[in-house]
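Note that one protein chain of the assembly has been removed; the remaining protein chains are unaltered in position.
As written, the chains take the letters A and B, and residue 1 is the first residue of each chain.
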Amino acid sequence: MNNKYKIIILGVTIIIIFILFLKVLNSDKTYQPNQMIGKKLPQFILEDLFNKNTKLDTSVWANKDFIVLNIWASWCVPCQIEHPFLMSLKDKNKINIIGLNYKDESKNAKNFLKKYGNPYSIIGIDKKGEFAILLGAYGVPETYVVEKGKIIFKHIGPINEDVVNKILQLKK
Amino acid sequence: MKKFFFVIILFILSLNIVHANEDLKNKIYKNIRCIVCQGQSIHESNSDFAIDLKKLISKKLDNGENEKQIYEFLISRYGEWIVYNPRFNFNSLSLWLLPFIIFMIGGFLIFRLNNNKKR
Partner (left out) sequence: MAGAIGNLALFFSALFNVLLIVYLVKRIKNNDFKNLKIINFFNDSIFFLLLISFIILVYCFVISDFSNVAVYKNSHTTKPLIYKISGAWGNHEGSMVLFILILSLFSFIFARTTIDDKLKFYTVFFQSILIFIFLIFLIFTSNPFDQIDPKPLQGLGLNPILQDPLLAIHPPFLYFGYVGFSLVFSFALAGLATNSFDKSWSKIANFWIILPWSLLTIGIGLGSFWAYYELGWGGYWFWDPVENASLMPWLAATALIHSNIVTYKKDKLHSWTALLSIFTFIMSLLGTFLVRSGVLNSVHAFANDPYRGVYILSAILLISFYSLTIFIIKSPRKNFSGEYSFLQKDNFILINNCFLIFFLSVVLVGTVYPIILDAISGKSISVGPVYYHTILAPFLFVFLFFMSHGPLLSWNKEDKFSQIKNFKIFFPTSVVICLIIIFWLFDYKDITLILGLLFSIYLIVSVIFDWIFQKKLSVNLGRLISHLGFGVLIFSIFVNAYLSKEINTAMKVGDEIKIQEFLIKFKSINKVKKENYDEVFGNFLVTLNDKQVELSPSIRKYDQPVQFTSETSIRSNLITDYYFAINLSEFEKDKIMVRFYYKPLMFWIWLSILLIAFGGIYQTFRIRNEQ
């Protein structure tokens, strides 16, 4: 093989490696598992935050046309930051937002809502984080969009305007 | 002579390399990544998430689930990344084959290089 060809092949290989690693450098390093997208909302029984005796069955939520499921906690600072967006989704866009109170004290949770407002139509308590694991969540806040019982969208971290727009787009 | 060695290598590769003496629960813990930590397994981590998973896995083992089922469950929720030791599937197939392929290509190139010199 001619030397020239070898050098060209070398050059091309190096350019390919460069592009590959450039892509790696620019990609989002935080892990965004999207395993649950397309899967059914897992079935679970939770206590209602405001009424200990009421048991909520998540399969009821699965029957609804379009809901946003938001995992939150009173001790979670980014949850405070995203809260106004949730309020606006409820007030302005009339989205049905269901809250999942994660590893929290009910008293603190209620105080949080009193202070910042309550965007949720229902709130279930996930004291041990068991339902969150079924959802493939690993922290707070995380937000899911469930359409007719199927998870169609997931966002890790506090929601922002882009996420809000995405959610509204999905509703149509 | 070389063929002989190749056969031995293939034979050994086909055996299941089992790690000795490990309590199954610890074995699983060491194989599950703590997603919220930097490079630790849930065995080594004391974070909330790690502890939750440990409790869950412990419960599943008590319920009679086996190792494979537990991994399936976690992977279906969190993706392949959560399990440290790569399973044999399409994604990891390249992983297992690539070293051999690189070696063949490299060996081939060098062989050509040396042969060209001979002439």
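The working rule: a residue touches a chain if its C-beta (ideal position, glycine included) is under 8 Å from a C-beta of that chain, and two chains touch if they have at least 3 such contacts.
Owing to the predicted nature of the structure, the values given are computational and were not obtained by experimental measurement.
Undergrad: Of the residues in subunit B, which ones touch the absent chain?
TA: Residues touching the hidden chain, for subunit B, are 1, 5, 8-9, 12-13, 15, 17-21, 23, 26, 31, 33, 38-40, 43-44, 46, 51, 79-86, 91-92, 94-96, 98-99, 102-103, 106-107, 110, 113-114, 117-118.
Undergrad: For the chain that got dropped from the picture, name the residues of subunit A it touches.
TA: On the side of subunit A, residues 3, 6-7, 10-11, 14, 17-18, 20-27, 29, 31, 33-34 touch the unshown chain.
The rule we apply is simple: only the chains that are shown with their structure count from here on.
Undergrad: Find the geometric centre of each of subunit A and subunit B from their Cα atoms only, then give the gap between the two centres in Å, rounded to an integer.
TA: 29
Undergrad: For the complex, which residues does subunit B have touching subunit A?
TA: 35-36, 48-49, 52-53, 55-56, 75-79, 81-82, 112
Undergrad: Along subunit A, where are the residues that touch subunit B in the complex?
TA: For subunit A paired with subunit B, touching residues are 1, 31, 33-36, 39, 103, 128-130, 133-136, 138-139.
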